[in-house]
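Below is one structure, written out as structure tokens; the observations come after it.
With one protein chain held back, the other chains of the complex are shown just where they sit.
Labels run A and B following the written order; every chain starts at residue 1.
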Amino acid sequence: MNVIELNNLTKMYGKARGITEVSFHVEEGEIFGFIGPNGAGKSTTIRLLLSLIYPTSGSATIFGKDVVKHAPEIKKEIGYLPSEVFYYDNMKVIDLLKYSASFYKKDCAKKIKELAEMMELDLTRKIDDLSLGNKKKVGIVQGLLHEPKLIILDEPTSGLDPLMQQRFFELLENENQKGATILFSSHILSEVQRLCDRVAIIKEGKIVQVEKIRTLKENNYKKFKIETVSKVPDELFSRLPGVNQLEVKGKTISFIFRGNINHIMQKIAGIEIANLWVEEPDLEEIFMHFYQREA
Amino acid sequence: MNIMIREMKANLKSLLIWSIGVLAMVIAGMGKYAGMKGTGQTMNELMAEMPKSLQAIMGTSGFDLATALGFYGLLYLYLIVMASIHAVMLGANIIAKEERDKTAEFLLVKPVSRAKVISMKLLTALIHIVLFNLVTLLSSIIMVERFAEAETVTDGLLLLMSGMFILQLIFLLLGSVVAAVYRKSKKASVISTGIMLVLFILSILINMTEKIEMLKYITPFKYFEAATILNNGKLEPVFLFLSVFLILAFTTLTYRFYQKKDLNL
Partner (left out) sequence: MNMYLHELKAYRKSTIIWTLSLIAIVVLFMSLFPAFSRDAEDFMKVLEGFPEEVKKAIGLSFDTLATILGYFSYAFLYIKLCGAIQAMNLGLSIFSKESRDKTAEFLFTKPVTRTQVMTAKLLACFTSLILTNLAFILAVLGTVSMVKTEEYSGKALLMISGSLLFLQLIFLGLGVFLAVLLPKVKSVIAVSLGTVFAFFMIGMISSSTDDEALRFFTPFNYVNDYYIIEHLRFETSFLLVGAVIIILSVLTSFLVYRKKDIHSV
């Protein structure tokens, strides 16, 4: 079953682009990564899903229900952690958590305690006086206290120290094993690589690709580095389809290749080489390729 | 319910300040009356002959300042201005603040519909303006009674306060409409108080000349004037009808626009 489904979702801000015809789906029980550079439309997409803003055209469903029409009902089972957390003034942490819990018709006291202990959060402090990282922790507890079936995270790790990040990821994996589906938006690839099963890449408001992390990493891409005996013309590889991030430094040529590996091997066989490396690129390098493709 | 309790608390301090303000206003205003008693009867006669514009400029506007209630009529204008400012800012603020303080990302991802959020908030605001009105009513009754001689004042005061309550409702909802329609939440209270001030100045201008008398339907400040209410012993049906219309229209618009609004975070 698909927990989230987006069908040609489009949002225009007047004439300015928000996102255009975004379609993808998130299956039950998976951790789905949503990556793209700043301003690509990640937050816009998430806010559309939460019906904080409304689509210009297209539609989206969560748990099979339309996000606009059934918003309150859907939200019973959603936990959301925004990238920047702001809360009401003059409230203690516990007051805010209780207020948050009061929206869900279940007893969350135990879960609050459990989460707070895990994240080392002092419940008696005033929110105003908390540091950014601690406010973030309040956000995490607040988003998870009702044991939601779908957790939506918008660049959640900023402000958390590495130890807490680690613990937060464990927490997420834990919730995931208990059956929660997670939509995780980020521009930090290592996080996504560590956590997610599948990933959608968004750029300039459009989905560039949806792929399994493993496929993305292992199957399609190869990183080539060739040292030639004598200098070869630049065009030799740049004309070849599937070659990206071509760099030529004297006699060293490097690029990322995607496509039929035989084609590239034949090409290489035609020149005299001094040395050859073929490696698995890490996600960062693949990602750069999406960022730069149209630049 | 939880939203209401939260909102009650959040706006409690401002309600307290405003209540103390209006209390001080009534007490100080009526206190002044004690030292003012005994203006001659001939003056009142003369005042009746005076054109409205002159009355306005002389600062009397058809009140019999010799009676406690008449003097209170003078005060009433300022009371309704206070009540309107309180109401319009409350209305704008209670809707706009979730966006302004960026807590919309907290509240509106909870399993409640926007309609319910507005209902809760407007209901809370309603309680607040009722409380404000009661404080004014009670303090007025006590203070005016003290100085009244033979006259019965409670009926008149009740009428005046029901007029004020309607004004409060109109301005509360005006504030909420502006907050629901306008994209920039920070500006909502500025714009709605701006509109209120323009309407207030307009009502003053209308006093100056008969020529723009027709404009009185535009500004709620002309709907319930102490002099007419006290002389006729009732609220004018035309303006009552207009008020009901405005209240209904503003309520509908608030719901309509807020439900469709793209939150600006």
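Quick notes on this one:
Everything that follows uses one rule, which is that a residue touches a chain if its C-beta (ideal position, glycine included) is under 8 Å from a C-beta of that chain, and two chains touch if they have at least 3 such contacts.
Keep in mind the model is a prediction, meaning the values are calculated, not measured.
The residue from B:4, B:25 or B:218 that touches the chain not shown here is B:25. Although one chain is not drawn, the whole complex shows that of B:148, B:190 or B:218 it is B:190 that touches it. Contact with the undisplayed chain is limited, among B:53, B:152 or B:231, to B:53.
Summarising the interface, chain B meets the missing chain with residues 14, 17-18, 21, 25, 28-29, 32, 35-36, 40, 42-43, 46, 49-51, 53-54, 56-59, 74-75, 78, 81-82, 85, 89, 93, 189-190, 193, 197, 201, 204-205, 208-212.
We adopt the following convention: only the chains that are shown with their structure count from here on.
A separation of 51 Å divides the Cα centre of chain A from that of chain B.
The touching residues of chain A, counted against chain B in their complex, run 47, 50-54, 71-76, 78, 80, 82, 84, 86-89, 99-100, 102-104, 142. Looking at the complex, you find that chain B touches chain A at residues 2, 6, 10, 101-106, 108-114, 116, 260, 262-263, 265.
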